[in-house]
Each structure stands twice: as structure tokens, then as C-alpha cells.
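One structure coming up, written as C-alpha cells, with questions to follow.
All protein chains but one are shown in place.
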């Protein structure tokens, strides 16, 4: 695995941006290994992801951010993020009682499928402690009072843990608790949720029951970034499975599990690969 | 094609119904060619479709309805419908301006794919008259006033036409006009609509624009029976197609066309084959 | 969970079989909870699965097999299998080096998704011992000589282990070794394999490389029962995922993993639920 730099940017669409940026990289002996761009002609906005090999790149990595800012950011009104592939992200997982998504995430982690570290699992229930222990990952539990009276205290401690562990992004693996605004603000577009319906259908609680009640012929799952509006954040990935009148709410729950874990894993993969750019409550998913 | 009788029924679930009915048919020398049943254990309700060959059936077809009523309907609190495969249904199509569903329906009709007759096409616009003429099917147009002032008159004439043509069921092939309660009452669970979204997401107008606005990664189409609640009738069939951030509302319209025509055709096929039973705003789709 | 009896049968299609069998069950106070049948009109063969509640069934369970044989098997030339839902099957898993299917199977097992026991995991490599240990399941390894010289000995020991553990059926969870005829004969239509292609395309080794080489736009996975012909046994379940020219053999391997584990799990579920009947190298999958 060669070390690469990854640049995610957007700016108003103007002639010559691709030329400028690819020339900048090429002239400094960066070999472009991947490039994908997209123009939103309605918003007249340009989006790009470039990844280049750093092995012969002549600019030291700690100077790149500065130089990009100086040369291009102001001139093109460009917003950008710069990442390095050899600096793995640190991912925290929140869970409640259901194990299917957690097992799926940890099995991928253990198989080395992802360039990521998982230093902690957070929960509001004891149920999945043994799963965490199977994989030797610290498991932190906060019991939340019925009246939510201790929520501010819990959140404060959770935020401190995430900060202490230098967490880059959070995955809610069927975590059945509303996330506070403070935590969302700590991790804007970096908290990935899995909702067990084909959003925007069946927002809120018990979507499989809602789906069964309505008599749909297909159910879905949706992974999205958490924003302050419940189940309304930018959608990263969706998938569906066919059902019939023979299905019960219980069988939908079972069928949905497989959807949930696959859809969540696809979203996490894209996030880890720095292939998602969020704009106006939508995602651009680069190749 | 042998002539068959098709019985669609539902009643409270009791022991012995299958035995009774299959024995009745078999004892009278009807050869069962298809049988499918379903028990809704929550409602404790039994649903069945049986189809049997009439060629050696010893009961004259005009007596079957009576005998079933007398022997079983009261005893089992059974609701049933009886059809004969050699009595083709008569289907009316309502259209507005878009041709893709109409062409698809008529191409299947002409290829002999369906055991159906199409004596008339009804519209609120002249646009598709030439399509109707290509297939030599009478095309009836009512211009509807901007303020809908002539709607009662239009509906009255449409209902008279449908009655005169002995229409069995109606297909709304992207007909962009609300159907009146009177017409719905004439054809309960016999008016099939195609809605260009994955219901219940994006009810109402411009669903592709709504889908684009929300940033979904999959779009769908839904065929359903028309009830008085807009887009809320029993769902017959749904399907989806994957989209990306590169899609515009216009490209969604194009991609959606293929979904719409296929999903509508599947629903029409099931309806023609008498494989749909409607109960509590849901459909049971038999094999 | 009530105890039920499950009858899987096939026989030449004759009038009255359904009537006879449902009457037999009903007359003896068995409440039918599920029934599904299928007639192959080309072969003139009748297939049925009936499941009934045993709680008030008046025939002792150890007499049912005899009575069915005496009353119906000869008369209808019927082949049948009888199972009881409260006698869980015992499943053995064979693995080699890849963990994704094994984790998926064990996570479902641990979550109580299946009515099954898993007393042992067999392998030709040490690699997945720690996964087995995470779930406290005995892990048995046989190193197979390069020249396969010790294969007969290995197979003999494996068969003895399976017999000792009273194994009902075997799951090959990406086991990269040919299964011997003796083992297949021990478990006819009870060894489930997952092949990482959309069979019959890309039989044999390295199907993802073959798929990439051919330039297909969709890849698949197939679960099937093992027969003596490699990759040619009765297909239980298949599914696919879309790919593009950007995919490499390596990315296909990654995408394929999710397919493999889901397709394998669906097949295992159907097998555990006694919903598969095999006939002429095809499967009938009951509702």
C-alpha cells in the first residue's frame, strides 16, 4: 500500500480548475492514481476528489494544506479537506441490544478489510459486552434513566471518551437512543446511522411494523449522516429486498437485518475511503 | 388453453376448509390445476385461490356460484368470487400525455400476451390519439375545464362509456387527473394506478423532484388499486432502480419510465390472471 | 414455539391427494399451520410441504411415520420425509482460511436466529481457530498433504467425527477442498456449498478472475447442494450485485464476500426450516 494524499473539494464551477489542480500535482511529481469530479449544473458547483501517490511528491506533506489554501482556496472560493491514506481513522461504535451490525463491523475489522482502528464501543445496555470482549475491544456502558434525567451527564462523559480516544467518526450500529446536538456538533457529517427503512418512507420508530401495516412489497434500509432532524440527514447508501404478503413484522425484522448490516458496511467503507462529500444535505459519492 | 374456473375466497380460519373445498371439486371431477392458500394468523383469516379444469367437471358452470353459496358461504362466513378463464376481461385505459406506459400495454396486447380485450382508451388530452390509432382502438377525449367546472359532466360520460363497453377493470397509465369517488365506487379494487415513486415515500405531485431533492440513492415505482385516499390504496407491485448524485430530476424521469411501465404491466398481469385478493387495504398475491 | 410436524413429500400427481392428507391431519386433530404444494405438469409430479401443530394431534409422534407409510406411501407411490420442529438439527461447518461466512453463520447462531446446534467446525487450516474459540466451538484441523496422499485417512476421520457428533447436515463456508464421494453419500442433499459465481457461469477455480476477464456487469453467488459433479448440484439460492469496468479482481473479491455470506445464510435458513425438497437435480423451495 503506497501512501497517498486525498483531496476532497468543492467550489463554484469555473473553467480551468481541473487543469490547474492536476497540473499542480503533476508538476510536483505527484502521480494521480484516482480522480473523479462532478458538476452540479443547477447550483453551478464543482466537486472533485483527487488521490495521488506521495512517494515522489516534492512538497512535504505538512506543507500541502497551506499551499493549497494559498494558491487555490481563496482564488476559487474553494472548500477542501486533505487526508493521508497512511493515517488510519479511529472509529467508535455505538450499540444497544442487537448484535447483527456489530458482528458484521467487527468481523470486517478483524479480517483487515478496512484501514481503521476501533478503540472503543459505547452502549446504553450491557447486552453486547460479550461480543466486544470476543474481539477484545473496551466496552463502555451508561445506563440512561427512564426520565432521561442523567442524559446531559452521560453525553458529557461520552464526548470526553471520544475526545480522549481521538475518534475520527462514529457509527451507530442500531443504537436506539437519540443523539444530542452537542455530539452531532462534535462530529458534523461524521456520525453514520443505519435506519431500518427505505427513507424517507417510515421515519421514526418501528419502521418494519409501519411497512407491514402499509402492505409494501419491498422493504429497505438507509445509511445516512446524523443531523439534528431525525432520519433526515444526507443519505449515503440504500438497498432493498422483496417481501410478500406472507411476511409478518417479525419476518421483516429478520430479513431486514441482512439489509441493515450490508448497507451500513457499504457506507462505512465509503467513509473510510474518503469517497463521500456532503453538500446541501446530499452526498456525492465518488468512484 | 383449457377452460378453467377460478375461485378466490376468504373466511375466518377453521379446520377443514381446504379439505372440504378440494373434495368438493375433486368429487365432481374437476381437476385442480393450481391451488394456493394463505393464513393471516394475526387476523385468523384464511385466503385461497383454486383453479380447476372444467372439461369434465360435472356441475354446469351457471350453477357453481349457487352451489358454493349454499354449501359453503354461510357455513364458513366465506366471501368469494368466481371467474371463468374463457371469459376474457375488458380493460379500459386512461392516459394523459405520456406514451411509454400506453405503448407498453398495447404492445403486450397486440402480441397476445394477455387474455384481455381493450375496447377503448380515455384521455383528457389529444396527445396520444395517434398511438391509439396505430393500434386501431377508439380514443375518447374530454377536455377538462381549468376550474374543473365540467368534471361532474365528464365523469358521468366516462362512466356511461365504461358501462356501455362492459369494462371489467380500468388501468390508469400515467393519467394525471384525480379519479372521482363515483368512478371508484363503480370499480372497487378494479382501478389500477401506477405511481412514480416507491410508496409511501413521495406521495402526490412530482415525486421524482421530491426524490432528487431528498437525495435518495434508489427510486421506485408502485402500482396500486385506487381508493379514495390519494396514493394510499392497496399496493400490488413495486420495483426500484439505483441512481447516483449525477442524476437530475430529468434523468430520473427517464429512468423512471422503464420502472413505471414494467411495474404497471406486472400488476395488470396479476389482475388479469385473477391472482390478487384485496383485504384490509393490502393485497394477497397468489402464485 | 409450539411443536409441529413437518411432512415433505412427492408422488405422481393424482386427484385427491391434498384432500386425503389434509383430512387425515384434521381428522386426527392436527391444526395445519402451513401448507404449500406444487405440481410439475411436465413430469406430472406432485410436491407438498405440510406443517401441523402437534399439541392436540391424537397420533403419537413415534407412530406417524408408520401410519403415513401404511396408509399413503404405497397407494400413491409417495416418497416422504417427516420432521419435528422441536428436534433441532446439528450442523457442522467446514472452513479453510476466509472468515466472512464463518463469522456470519456464528453471529446468527449466537443471536438465536436458527433452531440449530453447531457442535464442531472442521478445517484444513489453522487460520480460523481463533474465530471458533471466540464462539467456544471445538475446531478440528487436518493438514492435507500436498499430494493428497493422506486424503482417505482424513476423510475417514472426518466422517467418524460427523457420525459421532450426530451431524444432520454440513455447511461448506468457503471450504477450498473437494469433498469425497463417501462424504457426499453420507449426506445426500445435506451438504450446502457456497460458490462465488452466478452458476452455471464461471464453474471451478477463481470465478471472480474469470468474471473480470469476461467483462461482465454483474457478479453473483450461488448456494447449492453438493453432488459428485463439481458446482453442478441443485441450486438453492442465488443473488447478484452490479459491478463496473472500474472493478478489479480484488474489488470483486471484496464485493463478493457480502453476496456469499448472505446467499449462504439464506440457503441454510431454508434448509433448517425444512423448506427445500430436491428432485431431479433441482430444488423446490416452499413458502
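Details
When the chains are written out, they are named A, B and C in that same order, and each has its own residue count from 1.
One rule holds in what follows: a residue touches a chain if its C-beta (ideal position, glycine included) is under 8 Å from a C-beta of that chain, and two chains touch if they have at least 3 such contacts.
Fair warning: this is a prediction, and the values are worked out from it, not measured in the lab.
Residue-wise, the contact with the chain that is not shown comes from C:248, picked out of C:55, C:181, C:228 or C:248. Residues touching the missing chain, restricted to chain C, are 38, 41-42, 198-202, 214-218, 220, 234-240, 244-246, 248, 281-285 (touch as defined at the top). In the full complex, chain B touches the omitted chain through residues 98-100, 103-104, 107-108, 110-111, 113, 134-135, 246, 254, 258, 262, 265, 287. For chain A, the residues touching the absent chain in the complete assembly are 15-16, 18-19, 22-23, 26, 31-35, 37, 39, 41, 242.
Here is the rule we go by: only the chains that are shown with their structure count from here on.
The chain with its C-alpha centre at the largest distance from the centre of chain B is A. Within chain A, the positions touching two or more other chains are listed as 246.
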